[in-house]
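One protein chain is absent from this view; the other protein chains keep their places.
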């Protein structure tokens, strides 16, 4: 089944203090601020064409509001409806313009308690990558030199059901899975692209939680640079620089001022839908999480927003 | 239009001396030799699941025999036929087993004089990436640390016609194009994935020629390593280490013992089908080719096999 | 005062099982084995001219036997004697040939309980760096791609007294120091070169202990490579990849099969004797040790051989 998803489009996160969040996401991470309106800040990375990929909403709670995917066409969005109805999955439409520059979105209430939005229209940024005799970049990447918003890992209970929607309706593939001794999935890494994952579900007896929002950097060198900058600017590193066994990504985890976990991510293999699914058993989960440490770090698993 | 192409699957090159070619592709580049049979050597890179991705055929001439793409299904291959017939494009079927482990292939005789094969079956390698509690790699990558076969650049006259087949029948996108002063395409960079290009066509008054076959390495660091190794082992470097404006890839060009041009390639942006096409004008072609040198190197453009 | 020390020349470590140690130091770390004789294995890194820089002695205990420095001349060695006598420091002579290829050594029994040898003669390796129209290296560096033996960190009680010998007699400089709240030195980083440190003393109520023996790799990229290889080959990583505040070095700590701690080290600033001494207060020691983690890791401080 061919996926109709163009890409993971944007994430909307809740932050306690928008000003402090902008210092983090704009000044430290180096995202470009597009605009602030209605209590939300819109940002993008230097290598993204669309208007925005990160939305920060000031709120009294932290965590994730929306994980949003851009589909190839409005028809592809509409084609989801009978399939959702067949499965008894709740959905609604979010009107065009609820976010500046974004068309109508189909909001799906996922069994894990997350809101996934699907849309086909977003305005192009007027500050995206150059297209006429393009330079590498308009301006040298700054801060942590984030290339793009990359993926999210989400915590919830019904991870198989959420995954089935993405797989059965939209053609996602399972790149990797982690099994408990009974053979149940306790973590699923799903791809709708040539990335090792676009979204991961981690099983936990909660609804709608965020484990981390991840951002691509170019290389292990830039992972090192990001670590230097985090330490220099007193950004709390959760773990890293290290490497995942799962996805093979090189990584640092750290927190935004509201306590949402972020990741800078590099490397990771190139995935194709016909690749065999990589399977991890629970006794090797430590190595899967952190290939160098080879152990499950409790604070990493237990802390989320 | 959704592409039914899983990926660029393999290339078959002609070499004058198979033994010398194996020293180059296996020992220097670090590809794994799968087997040799019927005058052909089959190889693969460490991060590829399928049985082989590079075929070297001993012959009296050099150049490229086949550029082959794996499609999602046999049906997807058969669906090409009416479209080819509509366009009057010649094609034939190559029987299953003509290459070991490969199913039936639909061979299309492209207007540029190249043979493009389309297939949906290839045996999995028994030495591909690990899938159960996988390590980063079975063995540390060796030689130039090639990750995978990446793309080819081809020379021919009817580049628009060849591109139209890929675009119109298979859903390829034009990631970048180079225009002459009259607005004609003189180079087209086509993607059927999230790669900046899977195949490039360069306009020249010839038929069926190869400009280069390209192989992915992980990073600029590994580009440096490859350059060290080429110089140490007296492999003639054509140009590089340098960087392309087009695709933004970091690169070294060099030659195999038969004179076929190879490339080690890293970086390059992530492409999505809705990205605006990057357009280069002829006066900026030098910068597009080699971003650091900013000039067209005649020997680079004029030498091919 | 000009230093008469050419460089840190070699280290002799005790290991419980020489065969297992060779798998570690030769096969995993990638040092060249020079020879084995008299229960000792002699090794060197690819970029060292002298015959050997690492000596492994099979013994019933682990730890460090000798830290040895090459001086500019035999006279420079002899000039140490009156200064040692003035300070009441015990010394003796080790005869030429006690190690193959090494001339007479002046052995100083340091107040911290360590044996420091000083010598001026060692045979050149016949497998050292090329000198006539030299290639980068004879063979591509293998294993962890160790460039050279770099430094040791030693634990002992009388660190000021040991440091004074190196400073007062041999012209070492204090590059960095860590102070307790009373202003006493609890760690001293001493340089006799343009390296940030050639030897470090860490204060502890013990005699003659080794904290770690460190080996240079070329870059942060090679730190990442070393981490990959350690994890792949089940070498226990103690901590890292990370970075020191002290010396700014990029690092991984790990253990040899006998439990001696090793380090792969890269980066670090260039030191000159007129540089101001960097001073750390105890409350910042965590950041000094591990700039990214910013905390003292107890197992790191408390485990030694």
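Letters are used for the chains, namely A, B and C, taken in the order the chains are written, and counting of residues starts over at 1 for each.
As a convention for this text, contacts are C-beta pairs under 8 Å (C-beta built on N, C-alpha and C of every residue); 3 or more make two chains touch, one makes a residue touch a chain.
Keep in mind the model is a prediction, meaning the values are calculated, not measured.
Of the listed residues C:61, C:139, C:184 or C:281, the one in contact with the hidden chain in the full complex is C:281.
Residue-wise, the contact with the chain that is not shown comes from C:220, picked out of C:220, C:265, C:290 or C:304.
From the options A:91, A:137, A:255 or A:300, the residue with contact to the chain not on display is A:137.
Within the complete assembly, B:230 is the residue of B:54, B:102, B:213 or B:230 that touches the hidden chain.
Touch with the hidden chain on the side of subunit C covers residues 2-4, 6-7, 47, 49, 70, 72, 124, 129-136, 147-148, 193-195, 218-221, 243, 245, 248, 267, 269-270, 272-281, 284, 287-288, 291. Seen from subunit A, the chain kept out of the figure touches residues 135-137, 140, 219, 221, 228-229, 231-232. Residues of subunit B that touch the chain left out of the display are 220-221, 224, 227-228, 230-231, 237, 240-243, 250, 287, 291-294.
As a convention for this text, only the chains that are shown with their structure count from here on.
Centre-to-centre separation of subunit A and subunit C, using mean CA positions: 44 Å. Look at where the CA atoms of subunit B average out and do the same for subunit C: the two points lie 48 Å apart.
Mean C-alpha positions place subunit A and subunit B at a centre distance of 31 Å. With touch defined as above, residues shared between interfaces to two or more other chains in subunit C number as follows: 221, 228, 231.
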